[in-house]
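All protein chains but one are shown in place.
First chain written, first letter: the chains are A, B and C, and each begins at residue 1.
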Amino acid sequence: MMPGGDGSVVTQEPGSPGAHAVRPSGRLPSTFTRLMQRDGVAALTALVLLLVVGSLLWPSFHSLDNARNTLLGNSYIGIVAIGMTLVIVSGGIDLSVGSVFALGGVIGVYGNNHGGVLLAVAMTVVACGAVGLLNGVLVGYFGLAPFIVTLATLFGVRGLVYQLTNAGATTASVPSDSTFAYLGTGTWFTFGVPVFLAIGLYAAFHLTLGRTPFGLAVQSIGGSESAATLMGLAVRRVKVSTYVICGALAGVAGMLQAAQLVSASPIIATGYELQAIAAVVIGGTLLTGGSGSLLGTAAGVVLLGVINSFIVELQLDSTWNNVVSGGFLIVVVVMQRLLNYRRST
Amino acid sequence: MTFSTDPGSPPVLEARGVNKEFPGVKALDDVSLSLHKGEVHALVGENGAGKSTLIKVLTGVYPQDAGQLFHHQVPVTFRSPGAAQAAGISTIYQEVNLVPTQSAARNLYLGREPRTRLGLIDFTAMHRAARELLDEYSIRADVEAPLASLGLGTQQMIAVARAVAIDANVVIMDEPTSSLEAREVETLFGVIDRLRARGVAIIYVSHRLDELYRICDTVTVLRDGKLVHTGPLAGLPRLQLVATMLGRELLAQTKRHSESDEQSEGPYAEPVLEVRNITRRGVLDNISFAVRPGEIVGLGGLLGAGRTETGMAVLGAQDLDAGTVAVDGRVVRAGSPSASIAAGVALLPEDRKLEGILPSLSIRDNIVLAALPRLSRAGLVSDRKVDEVVATFMKQLHIRATGPDQKVGTLSGGNQQKVMLARLLCLNPKVLILDEPTRGIDVGAKTEVRVTIDELAAAGLAVLLISSETEELVDGSDRIIVLREGQVTDVLTGDRLSEDELVRAIASVEPDTSEEPTDD
Amino acid sequence: MTEALAVRRSDIDRAAVSRWTRDKGVYVALLLLLVYNAFFTPRFVNLHNLNVQLILDTRIIVVALGMALVIGTEGIDLSVGAVMALAGGLLVQFSGLPAIVAIVLVLVVGALVGLLNGTLVAIVGVQPIVATLAFLFAGRSLAQLLLQGRNPSIHNSAILAVSSGSFLGVNGLILAALVPILLVAFTIRRTNFGHRLLAVGDNARASFLSGVPVKGTLILVYVISGALAAWAGVMDTASITSANALSSGLNYELFAITAVVVGGTPLTGGRVRIVGTVAAAVLMQLLRSTLIFHSATDAESQMVTAAVIVGAVYVQRVRAKS
Partner (left out) sequence: SSQSSGTTSSAAATNNPTAVVASAAPASGAGCTATSQGYPKVSIKGAKVGFSQSEPETAAFRIAETQSMVDEAAKQGATLIKTDANSQIAKQVTDIEGMLNQGVQLLIVAPLNSDGLQPAFDAAKAKHVPVITVDRLVNSTACTDYLTFIGSDFVSQGKRAADSMIAATGGTGKVAILLGSSGNGVTTDRTSGFVDEIKTAAGLSIVAQQTANFARTDGQTVMASLLQAHPDITAVYAENDEMGIGAVTAIKAAGKKPGTDIKVVSVDGTHDAVQLLVNGEYNGVIESNPRFGPLAFKALADFEGDTAVPAKIVIKDGEYTPSNATANLANAF
């Protein structure tokens, strides 16, 4: 959650009239627990721990090269996870991001080859934002369940991508010295351009979610949609906006990946929706919505990436990657639950 | 204390010939209402009469099927609650309508947040303003803590503060006092007086007649979705108001202890419920008491005193740090309501919506839920027995519905409460814990519920009655245990069983402390 | 207080019509598809083809049954596809044992996965989608490790009989699905557990306070889902006569959820429609084969499927404000 919203308890002046709302002190969580409950701190801690252990075990682990690779390789899913965080905080879910990612690549390459990098960006944002708009309208205005709506677009958009590429027969690529390719392959201070774009987007949306009325509205709608409606918020418009942002960001991520690969692939990014959800959850955002942290999501994304580096260093069969990721997911969510003092059921 | 309103002046807000139906129910049938500047307008009626629906139509939550709204005599259509709010109509809906995961400050300023020069939200300013606002209404709460961590009453007061802080010309309050205690009710009335002085028009819904007569100028009575009376309140006799609401006379009501003192002290009756030294760190501190068959024991105290927690502990809904609960002399396992229920304990939860009803299931499923084990054999449910039980209780408790298949979520609050009662009664319990059993139910139903409780006690049940209404507690109990910060501070019996004594016992431990409890 | 509510006749009619389309939407869609095929698709509407289509659909139906129960508790089980793959892998591992023993062991493992999911959901309090996501990641990989990349064939005739056998002229796979359908429908309708499951799905806290063993109910639901998924894995293995860690049950969690939701079970819990689920699974399979009959490309199939899902869910939507 955002500054000031971390649930810290301010000491109250004793003795003033109406002092009945004082919480019994025995129920107060310890400072440590409260710190860990702060969204994302647990993921960040785990990340630091893994990094320290990895660095101690293998000298190549903490090399700049490794950092460069891990960050670049995960910047795309990272951008996808931003939109996913917004949607989840608003109480929804978006399963279509993987397909939209592929669409973004195809549209971006088409746009670049028919008018240059600006057209590529514009077309990607518009086309993928339109998918988000469709999702958002079906969810917000027609009252359909987000899970099933975006499941349908997961299928439908992938079909559209096949249609556009003639089932992969028409592959489009871009010249590797074009500005478009630079977006994916260029480096600043030896780090890939997508890494900086992702960091910039994280910063921007961190502020949006935590410090703007729109972000507060997103959190409130996730907390209680009916209350948000009765309080006069434009619930439907905000919901639609989150899906539009999510679609557009997934498309942009796909476009950047296409730029890195200097070509678009229609089969890319299957299963990204689950990876993004996993990253968001590991980052401490509850799937029930209401609050969430982009810093946590960022930590979650990098954490999953670092696990992959671990597997490489351990020389394990890559099949173990999924087993370890799955196990790790369980450990993290169980930890989060155990740290959560409020009783369940 | 009626302020001079001006009925001759043009109405601020007016509804003409409003109709609204839900599948199977005509909730509003040709209802008209006009609201004038500086007027406090009572809107009353039985549970399910259509009060909340009218308010929702007035404020853009539901579109009406027919009829027209006028705001300052201009025909209007509010497409959303937001639109009504923007037009200066501020509403406290019947459900507590704040976002539980957000802080009090954010709830207060949601939609109109103070901004810094960069256009970002200025949380420092927001928190400062929120603290000032809550101080103004004597609400003690941490403005940065999530709302869900505050008590129900505090939440309700924050909802009031939010509604009033919006610069409004109409303020609508749907049962604002149902979860408030006496002191907060006074604060609220102060607020209403100030609003009235500013010329704000107010619609006030409550089932508590005392309150209506204290603050309202006009009254509109709804029955079965139809308007049956509208006019000045002063001069309208109470009994006549009630008769207009119900369409019949009220049941006679008795004061319990005046006539049953002796029999409840029967020396032979062994206690059926024995609570010994139950302790839950920070919440309950070494509480002991016993309830005999046929006895109604009241639990009194301020909000957060631990009454609900005590009830939950007796039901075994939570683990205890120490102490035991015994039914019929046998200790019941803590942490397992099913064991307690099997032993004969039943509890009516305080928060009907969150802890009571299964909204999308039928009345039938709701009633038999707890009794399933005894209505089935070898894990298979007997439809015949279920139908029998459901029919019996729907009749006995006068549950108004299209049939046993109606979803409970679509019933009015009072009827939901009766469904809850039916769920407990078909268990044939020995010990009945009733947590705020008459909260939010109309006068007719309230007397029915109270009479039912008396009958149950007479039939030999042990009843633990939790209520924030001192009158209900005093009239309905044989003995009142007063809790404060999780400790038993007093037990009222015999002569001390009066409202004055109860208020004094609840407010302070030492008789000399005036009104400031020495808390920390 | 018991007098009849003022209800006009036309109101009932309108409400009844909207409720009818909501409840019977799947069947209408199924009928429409059959009528369309009767006129426009040669060789489609005949007993033989419909029988073939039904057989092809049995695996999804079995998975969807468990999913329907889980969704009834306001949960979701993403692990079912992975459990199917794992079941196939295990069945091969147990090939030395008598068929019955091998199958039972596989079902037990499926139930154990359900126990893990259920424990995470009910005891630890992890959200279902996350709790089962972990096994979705891990389960298929475990099956891969188990099979070490081979797709070993099954030769045990007793296991193969699950698919190729028949009883009284009814195909083995159809029987293999029919039995669970009847069991689950009976459970929901007539048993204590069925009633409690819906209660937990509607309001878990209220159910707990009413003495419902919420945790036990939830765990049992996931156990059933796991066991049914394992059974579907056995059916799949028998049907294709081999185990395949990579493709067996791939995306079945999504297909099953689709069938359940299109069949009229809301994701918000408190309601389960078994016949609707089966009808929806059949609808989706007939849709797929209709597209095959009309030589649709993969791209077209996927887009049509998406549109049908949205359409079906739209017709059955419960009004947002009620």
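Heads up, the rule we're going with is that a residue touches a chain if its C-beta (ideal position, glycine included) is under 8 Å from a C-beta of that chain, and two chains touch if they have at least 3 such contacts.
Small disclaimer: the values here were computed from a predicted structure and weren't measured.
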item	value
Displayed partners of the chain not shown (whole complex)	A, C
Full-complex contact with the absent chain, from A:T85, A:N112, A:N135 or A:T165	A:T165
Absent-chain contact - pick from C:N156, C:S242 or C:T277	C:S242
Residue in contact with the excluded chain [from C:A99, C:A299 or C:V313]	C:A299
Touching residues (missing chain, whole complex) on subunit A	60, 63, 65-66, 68-70, 72-73, 76, 161-162, 165, 167-169, 171, 173, 176, 185, 257, 260-263, 265-268, 270, 308-309, 312-313, 315, 317-319, 321-322
Subunit C residues that touch the omitted chain in the full complex	43-44, 48-49, 52-53, 55-56, 144, 147-151, 153, 164, 236, 239-242, 244-248, 250, 288-289, 292-293, 295, 297-299, 301
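The rule is short, and it goes like this: only the chains that are shown with their structure count from here on.
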item	value
Contact-richer chain pair [B-C vs A-B]	A-B
For subunit B paired with subunit C, centre-to-centre distance based on mean C-alpha positions, whole Å	42
Centre-to-centre distance between subunit B and subunit A (centres being mean Cα positions), rounded to whole Å	42
Residue list for subunit C, restricted to those that touch at least two other chains	205, 208, 268
Shared interface positions of subunit B, touching two or more other chains	61
Partner subunit B, residues of subunit A touching it in the complex	2-5, 7-10, 12, 14-27, 207, 211-213, 216-217, 219-220, 222-224, 226-234, 290-291, 343
Residues of subunit C defined as touching subunit A within the complex	76, 78, 120, 124-127, 129-131, 133-142, 144-145, 204-205, 208, 214-215, 254, 257-258, 261, 266-268, 297-303, 305-307, 309-310, 313-314, 317-320
Sites on subunit C touched by subunit B in the complex	1-2, 5-8, 11-12, 15, 18-19, 190-196, 198-199, 202-203, 205-213, 268, 270-271, 321-322
